[in-house]
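With one protein chain withheld, the remaining protein chains of the complex are depicted in position.
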Amino acid sequence: MPLFRRKKEKKEEDKGEGGLKGILYGMAVHGSVTAFLRTRMYMEHLFMLMTLGDMLGFPIIPPYYSLKLLPYVVPNIKSWKMRMFRERDFTDLISG
Amino acid sequence: MVGLLEYFRRNPETKVVIFAGKGGLGKTTCSAALSYYMARVEKRRVLCFSTDPQASLSDIFERDLFGKGEVELIPNLYVVEIDADKRIKEYQEEIKQKILDMYKLDKLPEEVEEYIEASSAEPAMYESATYDAMAELVARGDYDLYVFDMPPFGHGVRMVAMAEILTKWVEKITEAREEARKYEAVAATLRGKTIQEDAMLNELLEIKEKMTRFTSLLTDSRRTAFFMVLVPEKMAILDTERALRMFEELGIRLSGIVVNRVYPRELLDDPATPEFLKNQILAQQEYLREIKEKFGDYIVAIIPAFDREPKGFDMLEKVAEHLMESKLKI
Partner (left out) sequence: MADILQTPSLWVLGALVAYGIAYFVYSKWVDEKIWESSPDRPTPAHMYMDGVEFFPVSRSVLYGFQFKSVAALGPILGPFVALYYGWVPALLWIVLGNMFIGWVQDYSTIMITVRNEGRSMGPLVYQYVGERPRSILLGYLLFYLLIISAVFIYLISLFWAAFPGTFLATLTIIVFSVIIGHLLYKMQANIYAVTLLAIFAVVLAVFIGVKVPGPEQRINEALGKNAQAFWMVVLAVILFIASIAPMPTFITPMNFVSTFPALAGVAILIIGALVSPAVGVTLKQPTYTEFWPKIGPLFPVLFVSIACGAISGWHSLVSTSTTGKQLDVETDARPVGAGAMLTEGMLALSALAAYMVLSPEEIGGKISSFVLGATRLSSSYLGGTAAMWKAFFALFLVIYAITVQTLVTRYWRVFSGEVFTGGLSFLGNKYIATITGLAIPVLFALSGSWWNLWIYFGGSNQLLAGLALMLVAIIIVRMKKPPTYALLPAIFMTIVTISALIWETYVYAHGVWVYLTTGDATVLQAKPPLSEHPKAAFAMNTVFVFVGIALVLLGLMMTYYLVEAFKRAKQEAS
């Protein structure tokens, strides 16, 4: 688990996001950032399902090329599986 | 009925020749004979590629080629007999190593390991691996002519159908990936950041490029020739009819049919011919009529039955003679 925690990235984010600048950023764009990232998340679900669907028991395509892509998605597999099995409805979509 | 030489004269751009059809009818023999002829007589750089796990190419050339990579037999004639199982194993190891290196791990995460292991149990893995090997060889472009002896299952045509599915799949996931990336880029801009280059997207685009090029090559009738091999027997005729329908569905033009193992009709007049053979010849004549009726225009060559197994260069030369410039008539 700690393997894939991007701790360094988090610290970078903290910098420059405090104080007034952070508040302004939060008001002006954070909601949109959240919305975009969630859209991205749904697209990634689609992508992962198409590439590694058989991991969840949905055989999509012979896995030859999936294997080729596998190294790049290794860090995402855990969170992807978790999100796929997470109870979810449209109240999850509200981002301000 | 003019022979393959005439075909090459009319289609000078031909780069790939594929022999399809049921197993045991002489596909490998035809592939080997054609390759041999083109390399020796026409002086072209030829690669003969077999996907047959029974190592029949090794048998014909009387040399162990299985899983040995590209082997030059005579000047200009190269032969590959792929060991798909071995290739898959190596491929899996390569992927595992890549993950270990990429994330500096000592051990793979369990689910990843399991996934990789389970993938070799997939029957379709075999086809994909073969197909990828073919695409890679063609993409390298080292040869003037590629002769593919297709695996017996699915008439060897299924591979092409799968190629199209795979191409579509790669297109779809590339699209999903690019779309996701667009949103990520927008989010990054808003956060005053830039996103890193997406190594996976590059890999995907590479796969896509390779596959699209190969698939479009295979479906281009000017550059790719598909030949079916059959023998004058009931089952073979039925199978060929089925295969023709498959070709049609896939939108592939069949370039021609080679009729193999035909007994010379003259044997009927020879009193030395044993009775049971005469009966067989008569039956063949019946089927040949049917073949002519059903596939008339497709027939490009007729190869006689030989008194011994077609092995070694001498025999291949004999086969090639008939294959390239057919003299026999039905």
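Letters A and B name the chains as they come in the text, with residue numbers starting at 1 for each one.
Operating definition for what follows: a residue touches a chain if its C-beta (ideal position, glycine included) is under 8 Å from a C-beta of that chain, and two chains touch if they have at least 3 such contacts.
Treat the numbers as computed from the prediction; the structure is a model and nothing was measured.
When the whole complex is considered, the residue among B:192, B:264 or B:296 that touches the unshown chain is B:192. Counting the whole complex, the residues of subunit A in touch with the unshown chain are 5-6, 9-10, 13-14, 17-32, 34-41, 44, 76, 79, 82-83, 86-96. Contact between subunit B and the absent chain runs through residues 185-186, 189-190, 192, 194.
The rule is simple: only the chains that are shown with their structure count from here on.
Centre-to-centre separation of subunit A and subunit B, using mean CA positions: 41 Å. On the subunit A side of its complex with subunit B, the touching residues are 3, 13, 29, 32-33, 36-37, 39-40, 43-44, 46-47, 50-52, 54-55, 60-75, 77-78.
The touching residues of subunit B, counted against subunit A in their complex, run 91-92, 95, 98-99, 102-103, 105, 109, 111-112, 115-116, 118-119, 122, 124-125, 127-129, 132, 162, 165-166, 169-170, 172-173, 176-177, 179-180, 183-184, 186-187, 190-191, 199-200, 203-204, 207.
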